[in-house]
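Dumping the structure here so I can ask a few things about it.
A protein chain is absent from this complex, but the other protein chains hold their places.
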Amino acid sequence: MEREKDWKQQEHIPMLGAAYYPEDWDEAEQEKDIEWMRKAGMKVVRMAEFAWHCMEPREGEFHFDWLHRVIDRLKEAGIMVILGTPSATPPIWLEELDPDMRRWNHDHRQETHGGRRHCCSNNDTYNQYSLRIAEKMAQEFGREETLLGWQIDNEIDVQSDGCFCDSCVDKFHAYLEEKYKTIEELNRRWNLNLFSQAYDRFEQIPAPERSWHNPHLLFEWFRFQADSQIGFIRRQAEVLRAYSDKPIGTDMMPMMGIDYEKMAGFLDVMQFNHYNTEENLKDVPFWFDLLRPLKNRPFWNTETATCWNGSTCIGQSVKPDGFCRVNSWLPIALGGESNMYWLWRQHWAGHELMHGSVMSAAGRPLPVFAEVQRTAEEFDKAAEFIAGTQVETEAALHVSSTNSGLQAVQEIVPEPGAGDILTPYLYRVQQYFYQPMVQSGLRPDVIGAGKELEGYRLLVSPVMLTLEEADLQSRIADWVRKGGVWVVGPMTDIRDDIGAHYRDRAMGMVEELTGVALTYQIPDAEHRMKAVWSNGEEFIVNEWLQLYDVPENAEVLARVSEGYSTAIGKALAAKIKVGNGCVILVGTFPDREDMLRLMEIACRESGVKPLRHSASVTAVRRGGSQRGYIALEHDGQPATFVPEMKVKDILTGVEYAAGEEIAMKPYDVKVLAEV
Amino acid sequence: MEREKDWKQQEHIPMLGAAYYPEDWDEAEQEKDIEWMRKAGMKVVRMAEFAWHCMEPREGEFHFDWLHRVIDRLKEAGIMVILGTPSATPPIWLEELDPDMRRWNHDHRQETHGGRRHCCSNNDTYNQYSLRIAEKMAQEFGREETLLGWQIDNEIDVQSDGCFCDSCVDKFHAYLEEKYKTIEELNRRWNLNLFSQAYDRFEQIPAPERSWHNPHLLFEWFRFQADSQIGFIRRQAEVLRAYSDKPIGTDMMPMMGIDYEKMAGFLDVMQFNHYNTEENLKDVPFWFDLLRPLKNRPFWNTETATCWNGSTCIGQSVKPDGFCRVNSWLPIALGGESNMYWLWRQHWAGHELMHGSVMSAAGRPLPVFAEVQRTAEEFDKAAEFIAGTQVETEAALHVSSTNSGLQAVQEIVPEPGAGDILTPYLYRVQQYFYQPMVQSGLRPDVIGAGKELEGYRLLVSPVMLTLEEADLQSRIADWVRKGGVWVVGPMTDIRDDIGAHYRDRAMGMVEELTGVALTYQIPDAEHRMKAVWSNGEEFIVNEWLQLYDVPENAEVLARVSEGYSTAIGKALAAKIKVGNGCVILVGTFPDREDMLRLMEIACRESGVKPLRHSASVTAVRRGGSQRGYIALEHDGQPATFVPEMKVKDILTGVEYAAGEEIAMKPYDVKVLAEV
Partner (left out) sequence: MEREKDWKQQEHIPMLGAAYYPEDWDEAEQEKDIEWMRKAGMKVVRMAEFAWHCMEPREGEFHFDWLHRVIDRLKEAGIMVILGTPSATPPIWLEELDPDMRRWNHDHRQETHGGRRHCCSNNDTYNQYSLRIAEKMAQEFGREETLLGWQIDNEIDVQSDGCFCDSCVDKFHAYLEEKYKTIEELNRRWNLNLFSQAYDRFEQIPAPERSWHNPHLLFEWFRFQADSQIGFIRRQAEVLRAYSDKPIGTDMMPMMGIDYEKMAGFLDVMQFNHYNTEENLKDVPFWFDLLRPLKNRPFWNTETATCWNGSTCIGQSVKPDGFCRVNSWLPIALGGESNMYWLWRQHWAGHELMHGSVMSAAGRPLPVFAEVQRTAEEFDKAAEFIAGTQVETEAALHVSSTNSGLQAVQEIVPEPGAGDILTPYLYRVQQYFYQPMVQSGLRPDVIGAGKELEGYRLLVSPVMLTLEEADLQSRIADWVRKGGVWVVGPMTDIRDDIGAHYRDRAMGMVEELTGVALTYQIPDAEHRMKAVWSNGEEFIVNEWLQLYDVPENAEVLARVSEGYSTAIGKALAAKIKVGNGCVILVGTFPDREDMLRLMEIACRESGVKPLRHSASVTAVRRGGSQRGYIALEHDGQPATFVPEMKVKDILTGVEYAAGEEIAMKPYDVKVLAEV
């Protein structure tokens, strides 16, 4: 038997872990599993998230012994646990207590038992029993020595277009009445003179089933449904907190449906699941850059695949050597303290039988096992550096759930690809703005509307249709006047808080702040318009143009040179000094090269100093008890990174001079501490 | 204040106008809007089509003052008005009076409040209140001096596959009983021995929800639903006519669902909306050629976009310089008297916030503003020529809503592209027949089955599955015998009036009229069959072949030369003298070059004389108080037009000799009067 440990979380950071379903296996198999976990170097396992029926097989009859036994066995192996509340998968006896508990879809068909998240987060009975099982778990495990923290529910989000049960519709009406006070005010703000849509009473307002609905109704429905999920999580957080001082979070997926800032308000730790593959690994840092500024403590990457995804595996491919390792390092580099795989051992029956894991259903290691072991060893080597340093940056990029929602329902931004209505917004922000920023050596905090701007010197706000959120209009104006450099992307500040046009001006505050006039807005999917930089070089225009008449003091960076006759000569990009700061207008979705050039100008103006590395490198400055960098090659190509000071790679012991171009292999990981 | 005008419509022809929604704006903004209208040269605005709630906010409480004030302000600015009855958008208090008012879809889900045209045109309550508001408007505005005319409802059509409410199903049964008299007769005509489908009573016949339905049932359902919309419009027309002598119409969209001839029967003026873009501007003349022969008075182009379409604009592109101008001229050239934009000023909230317009929501002119102004000035210059002349032609092309419906539901013609079930019929008629006709200098009237044939010398009838409509079989036979030249396209005259095959012959009347026998019908999507003209040159065969055994007196124009062995040598195209006229059979969808050649033969035979111009020119002979032409370049390319007499361009003053090849620039407009 091992010596008694002091279960301080710090000793485990950075943590490698996995999801485990002890309810799948008898105790003999559990023993074997835990022995393999120890071999692999696991420090934490996530459990219980779907195990309601095992914990409460009949109403009010609670069984926690089996879970205690697993926790104890894991403790013996030096492994901590995260416990999930099981509200995503209610037992059938519970669903039978209230015929409306399961979600009603927009076509008035109800979900059936099966799957997950099929119940309505606004249903009273469902809430009541979800809170009770959470409370019981908190009482039972809240002070458990090896409990690292709580995960509430699982991947909560608005399912499809929400729930259309009577309870949801009633609460939607209450939400509208709370916000608009009178039906006359709602009619006025939504402009319901149009199409004779005006309502006499809030109760007349339909949930948006079929019909060509008013976009403001769609927007409010979308906000209401998203906020309903936040409320469901908050209620559980309050119950857990009453009995446990362990950090509380909920593991979320990469969508902008739910407002991350609102959710972060009452949680202790951000938790995040992703299943990105080689094709889109470059998009994962965006989410870590978004999670980092939400809380003052490191986030947890609660789920990622070791080797392949999904219920089905045919149609996929094994990932290359080194992918699992760099994928595991990414959250650690960018401000997290853990990386956990889904799942430890393949299920033997039921759903998702073919999902990648660490161990097969037969209890044999998968090909990726050795890579997992190596990663665990490296985490240990770098533990002191990781625990003693944080990510440092002076740049920020705006992203807002409100603006995502506005665009999705306002019929403004159709899907460039397929699928989710939220995709187009994220696609444009990531593709046209975030990617060029990080490729040019910046490491922006991706911030919501509510985030304080103090401490940033450079702020980029693309496609922020409305700035009427969290007092942004005046807060940005103040920050610019005090010296901030603000890059205003296309489609920013052109709508009010529910997506209506301004009637007496074209922009909410930018025109007044800078003295420009937004003259024309022109769609241009086919590149009929051309523009040039002030030195005559081409500025490539994509999808949309906003053209400005600018004041005397403005420096026009780019103008229209060809296309519709009345637009030629109008300013497409311009820089205007405002107080001690400046505003840089960009009236289109810029090509990568043009955005890199704009970022050069913005860095020069703001004094922000980018790192030097290849485009396929994710790099970050870290400071605190030491200084240094983490640099990861995320695209499977040879690359380079240049440190600004003399450093030593903690993983290999190799030293590099300041300014030396360090060669990185495909999927390479460098943890560089100043020496 | 301006001098009192004599509000005669003629002074305003040709009219440039726009849709305007005064219910969107307060009176101060209205003043500004009207001032900009005057600057732009607007002569007419369309209003009130969706403003029911503003006119009758509560049952029986009517408010027309606000509309009177706008009409008065417009009058001061010299602008006439068209008023729409608002039945497309009933207020919510009305919808609450009858729970079945909103349309029931084929999946037994009901429309909700929101959007437009979501109510059932067969619903009694909806009809009653729609007629009352129309009557009130007629009483209020029917004699208004500046009222140019009425528009009933908006873009009425069969929504999706129609309404499945009890009232519709009952009326469908009544429709069937009226037509077939006994259930035995219906069973017999639909051949319901097949699949044991026979009914015992009319009430057993289902509305065509799911299941693989009998095609004749589908056809009748489709006719019934289309006719229900016509009835809805007719009832309103009768009410309006009781109080107003202004011309009455309804603005329609380019589909063949509704029978345009039936609709024209009780209307005064044809109204038409289109949103074609550069890609399909060439298809717009088809609709104007169709509208022109329906009534003895010029039609109105009630809606078109200035610069881009739709609720969403991203994904589109600004149109080229000159496009708006030529698009505005097209209806004028082809027999209309007005062109109106949708919409004057972008909505500030609600639906369709990104649609192209003349003014932005902020009250600023769009880039296209100057082009609109220029077009208005040109309309004035050409006013005398336009008002004093009409389009002249001796050729006609058959199009029939019955045949469109037959093909759509008879599973005969699958979609070459996507979407609407009606598309394939129109696509084939336009692509294979109409386009080559107009490109070869013909300007056909596009006529329905009921149109008198007297006055035409050349008639083309493609894909007219049945000629058992409006006595066409005998009327065409008479007309041919008297000297007409009839081109019989593929799939014409091969079915009875509900789409059944003939059992004792392959064609309804053509075999008897000409002495030919239709031997084989062969599908050929992959061009396995080849044919040659009588001189051995290739005749390119598309999609389908009808092969004929011909009598002695026939001239075989083309024969099968390769492909399935038993078909080789059969006649694909032939000319047969009949009385003083002749019949030209064309047993396939011909390639453009082959159709041009057939048209040469048909013109020679009939004495019809085509104009000479490039393929991208829309040209028209006009005669009346003067003689001349209008020629428009519609495809953005350099082109030429050759006048038959000496002419002067009314817009530029330049003169051209008879037979001179006039160079036209992309999107050029020439209004040429004889000098």
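We just call them A and B in the order they show up, numbering each chain from 1.
We take it that contacts are C-beta pairs under 8 Å (C-beta built on N, C-alpha and C of every residue); 3 or more make two chains touch, one makes a residue touch a chain.
None of the values given here were measured: they were computed from a predicted structure.
S.K.: Tell me which residue among B:Thr566, B:Asn580, B:Ser625 or B:Thr652 touches the hidden chain in the full complex.
M.R.: Of the listed residues, the one touching the omitted chain is B:Thr566.
S.K.: Which listed residue, A:Phe164, A:Trp308 or A:Tyr548, touches the chain dropped from view?
M.R.: In the full complex, the listed residue that touches the missing chain is A:Trp308.
S.K.: For the chain left out of this view, which of B:Gly17, B:Gly41 or B:Pro215 touches it?
M.R.: B:Pro215
S.K.: Would you write out the residues of chain A that touch the absent chain, in ascending order?
M.R.: 21, 23-24, 29, 50-54, 57, 86, 89-93, 96, 105, 107, 109, 111-116, 118, 308, 311-321, 346-354, 360-364, 366-370
S.K.: Could you please point out the chain B residues that touch the chain left off the display?
M.R.: Missing-chain contacts on chain B: residues 107-108, 189-200, 204, 206, 208-217, 410-414, 498-506, 519-529, 543-544, 563-567.
Here is the rule we use: only the chains that are shown with their structure count from here on.
S.K.: Please work out the Cα centroid separation of chain A and chain B, and write it as a whole number of Å.
M.R.: For chain A versus chain B, the centre distance works out to 50 Å.
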